[in-house]
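Please find one structure pasted underneath; my questions will follow.
Shown here: the complex without one of its protein chains, the others still in place.
Chain naming follows the written order as A and B, and within any one chain the residues start at number 1.
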Amino acid sequence: MRPVGRSKVGVALLYLFLSLLSVLAVFPLVWIILSSFKTSGEMASHPLAFFPETFTFEYYRRVLNNLHFATNIKNSLIVSLSATLITIVVSSLGAYGIVRFFPKAGKRMTKLLITTYMFPPILLAVPYSIIIIKLGLVNTWTGLVITYLSFSIPYAIWMLSGFFQTVPLEIEEAARVDGAGKWRVFVQVVLPIVAPGVVATAIYTFINTWNEFLFALLLINSSGKMPISVALYSLTGSEILDWGEMMAASVIVILPSIVFFMLIQRKIAGGMAEGSVK
Amino acid sequence: MNSLRTSFKRWNLTGLLFVLPAVLIVVLLLIYPILSSMYYSFTSKNLIRPHYQWVWLDNFRYVLTNPEFYRAFANSIKWTVLSIVGQLLVGFAAALALNKIPRFSGFFRTLLIIPWAFPAIVIAFTWKWIFNDVYGFLPNLLTQLGITSHNVNLFAEPSLVFGAVLFVNIWFGAPLFMVNILSALKTIPADQYEAAMMDGATPWQSFWAITIRHIRGVIGLLLVLRTIWVFNNFDLLYLMTGGGPSDLTTTLPIFAYKTGWGLKQLGVASAITIILLLFLLVVCMLYFRLLNKWEKEDR
Partner (left out) sequence: MNAKQWSMASLAALVLLTAGCGKEADTPEAAGSGDKEMKGEIVMWHSFTQGARNDFMKEAADAFMSKHPGVKIKIETFAWPEFYTKWTTGLQSGQVPDVSTALPNHVVEMLDADAIVPLNDVIDKIGRDRFYEAPLKEGTVDGKNYSIPLYSHAQVMWYRKDLLEKAKLPVPKTWDELYETAKALNNPPEVYGLSVPMGLGDMMATRFLNFYVRSAGEALVTKDGKANLTSKAAIDGINYWVKMYKTTSPSGSVNFKVLDQATLYYQGKTAFDFNSGFQIGGVETNSPKLLDQIDAAPIPKINANDPDRGIETSNVPMVVWKNSKHPEIAKAFVESLYEKERYIKFLHSVPAGMLPAMKDIAEDPAFLDNPTIQKFSGAVKVISSAVDQGTAIGMENGPTLESGILANQGVIEKMFQNIVLKNEPVEEAAKKAENELNQLFKLYQ
């Protein structure tokens, strides 16, 4: 081990470093949470005051009642959950297939998948809106989910292959000897082993779709169907900008993501590290 | 006949069924947009006008003779390289520190991961709010402390704006590097370090020979993915600065957006994307070559 890890001064320095980084990382979140409870007069006149003088829940009330954010949250949930579900089913099969049955071609496949990442989303917008109209799925959640699959499946396959590679072949062979078919081996033996990885991938996909902005902006035309990221954007373009509403809405949007992230962070990395080290 | 049959068998029908849905979806969802962009890049396609013509290489000529394109290209490279280097260094340092400290590692990791959960629109809004020179925290703080004589808006200072957006991007992207590098560090067997120490290696030597060697595969893959992501990223910069002030933060995707949606020249915008795509392909090929080399060394 390096000496810096041993000496007390070294450890203290590490704690100091991490504390500073943590303050930087957390400050914006803390700041908008605190600000979302301040009155607009207070925000304008005391830019440095940390804690609100008078706590107001007014903005949260307005965001949830008048602006129908509850509807937008529901829309986001529907779109993100369906996209996640489809992604996970298709990608688990795909990733397992690549790892077990086409290990050689799989290498190329992953590279190809990464290449699909190279196309800038901004230019996918017009072709996608044309495809979606041809499919008759304009202004529907189905249409939006389909576009989300385009970026979530490649990434999910790539993440999941990492997890599947950690499953020892011997276990599968043992099951096969006992007479189980390939499908049964997959469902009853392999999936339970990589379950944590699948969950991690699922939540990661969920957050990416939850935060997606561009396609939702361009493909959904009715405010009743808008997911939350676009609803948030609409707020910034409205006639009278209300910083307080914006803060409250932002807090409502990020808190679920943060909770999810805390739950999965260990798992996300686990899959990647193992996958690529092998 | 017989050999053909066995080769079919080896070809593995079940395996194919596993892979098929994924392959179909990826191919179907990406082939059409890519081909249609290629096609449009040779036409005078306008965003709102119904008619357009085949113009051969006019769009590419227009793009490649446009000084703004080169400025945007230079900005893109600067934005990508500096962001990625910054994210890697901060993420790496944090991961090493987290791996070394005896207690509270989980606590710090939880705090440090928070920026990653922010959607672009919230990142942009929050930092604009903090940097706002009238109500914002930072400018008022700096003035109060006597560091600046009047409130300075980082997004409005030509010498500072690029640094400011880079800072935000590093703030957002470093946690991803940190988490992944940290878990790679955890997979290094401790006995390797002990063995190295017995052999009389200095900490620095064992750092290079063991730590770096062990995690460089992870870092390599992260670099590929993040380079593509940052290079193509549109919403973060667009929502923060809109490419301004005075084009100082206009990258290629923003330039393409302004051409396609602002000027409505979809044909030209498609040409820009095709160029962008080719460039990324070359960069990724170089990355992969390096990764392959490392892999061979490890074997």
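Keep this in mind: a residue touches a chain if its C-beta (ideal position, glycine included) is under 8 Å from a C-beta of that chain, and two chains touch if they have at least 3 such contacts.
The model shown is predicted, which means the values in this text are computed figures rather than measured ones.
Note that of A:30, A:70, A:89 or A:130, the residue touching the chain absent from this view is A:130. The residue touching the chain not shown here, chosen from B:47, B:196 or B:209, is B:47.
Residues of chain B that touch the chain left out of the display are 35-36, 38-39, 42, 47-50, 131-134, 140, 143, 150-153, 155-158, 241-248, 261-265, 278.
Contact between chain A and the absent chain runs through residues 40-41, 44, 47, 125-126, 129-130, 132-133, 138-139, 217-218, 221-223, 233-234, 236-243.
One rule holds in what follows: only the chains that are shown with their structure count from here on.
Once the centre of each chain is set as its mean CA position, chain A and chain B turn out to be 16 Å apart. Across the complex, chain A meets chain B through its residues 1-5, 11, 14-15, 17-19, 21-22, 24-29, 31-32, 35, 43-44, 47-48, 90-91, 93-98, 100-102, 111, 113-124, 126-128, 130-131, 146-147, 149-150, 153-154, 157, 182-183, 186, 207, 210-211, 213-214, 229, 232-233, 236, 243, 246-247, 250, 253-254, 257-258, 260-262, 265-266, 268-270, 272-274, 276-277.
Residues 12, 14-19, 21-23, 25-26, 29-30, 32-34, 36-37, 47, 90, 93-94, 97-98, 100-102, 104, 108-122, 125-127, 129-130, 134-137, 140-141, 144, 171, 175, 179-180, 182-184, 186-187, 193, 197, 203, 206-207, 214, 217-218, 220-222, 224-225, 228-229, 232, 234-235, 253, 256-257, 260, 266, 269-270, 273, 276-277, 280-281, 284, 288 of chain B are the ones that touch chain A when the two sit in their complex.
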